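Working notes for the structure below.
Here we show just some of the chains, and they stay where they sit in the whole.
In this document, chain identifiers A and B correspond to the written order of the chains, with residue numbering beginning at 1 in each.
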Amino acid sequence: MKLIAGLALAASTCLAQADGAHDWTKSRWGPDDQIGSANLMTPERVKAASSLVTTGKVYSLGMIVGSDTPAFPPRSLSVTVLQPNQISNSGLGNNAFTYNDDIFMGWLGIGPQIDGLGHAGVDHVYYNGHKDSDFAKAAGLTELGLHNLPGLVGRGVLLDMAKFYGVDMVEEGKAYTADDVKAAAAKQGVELREGDVVLFNSNWMNLLDGANPDPKRFGAAEPGLGVSGAEYLAELGVMAVGADTWGMEVVPAEKEGEAFRAHQILQPENGIYILENMDTRELAKDEAYEFLFVLGQARLKGAVQMIINPIAIR
Amino acid sequence: MKLIAGLALAASTCLAQADGAHDWTKSRWGPDDQIGSANLMTPERVKAASSLVTTGKVYSLGMIVGSDTPAFPPRSLSVTVLQPNQISNSGLGNNAFTYNDDIFMGWLGIGPQIDGLGHAGVDHVYYNGHKDSDFAKAAGLTELGLHNLPGLVGRGVLLDMAKFYGVDMVEEGKAYTADDVKAAAAKQGVELREGDVVLFNSNWMNLLDGANPDPKRFGAAEPGLGVSGAEYLAELGVMAVGADTWGMEVVPAEKEGEAFRAHQILQPENGIYILENMDTRELAKDEAYEFLFVLGQARLKGAVQMIINPIAIR
């Protein structure tokens, strides 16, 4: 009880805390903790989440990503395919083993992605009080690297905000407030719980592959989680928050002059993972509001973000 | 019955087939099929696999991968962390949003990886008869790209070959024959079935992080699946075959002059996925021989391989 109150107060950029207030720079999982809310991935919760599988339908939440996927500037990527040392020959061995390989050049924060706990900070201070000057080395993060995260498995909950607001697609600048989040869950008849992976559907991805694609609009702004919504989910203690937009939270921000405040509430202040560009539309169409959520991101040493493809099963 | 016989015969590099024999260049899932054995991922099988979750324990099968991970030459990779446009400032907004980003330069076939169906061929012919000259474009695969694969979810089976052979670590050059595979399964009391993801444990990764690491030996050769073992698993119709080695199959090959013949049997000839550098040791230690296997690889457009971290849950 005290803890929850403390977390609520912690939703502030003030590093120096009043007596009695929770100091967000100290993780509830101890000074050595590297994985934050992934500590909530207990066998009990995983087992309970697995029991949500009733139809066996598999949902691939990672959209297809390529060099034309809208990206936060100056991020870009390319994939190049080559056939090493197989010119005018039949490859290796007398069994003619030929093969293709591929090279990736670019940024890991493009398309469907997880923001590791080393991604977002409050004035250079990150989860568990780590200062970027201490751990954000050019050769890779020495703390909070995504390789520390074994994966995320838990109960997934979809909140279909387009349906909740009664629109085909939620507009940019629309903030999901705490009241909206609660009301959407209630309307769907689904309870939000500690340890959940909460995904928001806005149908924003229709701007990429719908009838009238508008990638420029897609990347210029977005609907998404508001500050009170983020505070509510942080209080609740969810494991991850995802959305079908490039930045998960509302852009432009509710309060002029603020930028990515929900990121700060979730990540540095509460150790909660953020999942972006999650294609939740099939889940929404099926009214699949509860499911087993499984994410196994590549464990690149020292990485900040990672292109992902979480799997929902129900 | 007829199909199985046909598949057995198909285990040959001969492209021109005798009358009546199965022509492996034609997929059993039709001429337009892009995903091969992933077609076996039916709701029924997924549901059944989910019921294998009994303890809720989560296993992260993707080893941590970095620039020092042994790689098939000339593959290499690097991760670079940077703070775009945040020099001597407090980032974005009056809430001081600071952030780290990262860049990846290198090959996607390093460390824990999935070989997509565009990776391995027989004399320039790949799964479903695609010729590399037609689809292996420098800008990305136009057929068989890994973006087509939604993910792999199914029943995972671990065969602990180190335990089966009664050794701490299986030696390089040791081939898992069809008889060995069957006997290992029988000894463990586990049945291999169509649609399974079969993982082999040899403890070969002890050479990377054990008491006496020897990365050079790790990369120079390996124990692994033999030709008859691959034929058996292909006949059975498994969905994927993985191992705790860099190349999954035995190196050097059983027959002198051959190279990666098991890759050919599984991939081009039968559309079966290959998973390499899977850290199966914890599963082996727990004698976790059956489990829910979930892989969601990043869906990079046109990619051949991908660094992965499959999740096993039991």
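Basically, a residue touches a chain if its C-beta (ideal position, glycine included) is under 8 Å from a C-beta of that chain, and two chains touch if they have at least 3 such contacts.
All of these numbers come straight from a predicted model, not from anything done at the bench.
Student: All chains share one sequence and 2 are in place; how many are there in total?
Tutor: 4
Here, only the chains that are shown with their structure count from here on.
Student: In their shared complex, at which residues does chain B touch chain A?
Tutor: Those in contact with chain A are residues 13, 41-48, 50-51, 53-58, 60-67, 74-75, 79-84, 90-109, 112, 118-124, 132, 136-141, 147, 150-151, 153, 253, 257-261, 263-264, 292, 294-311, 313.
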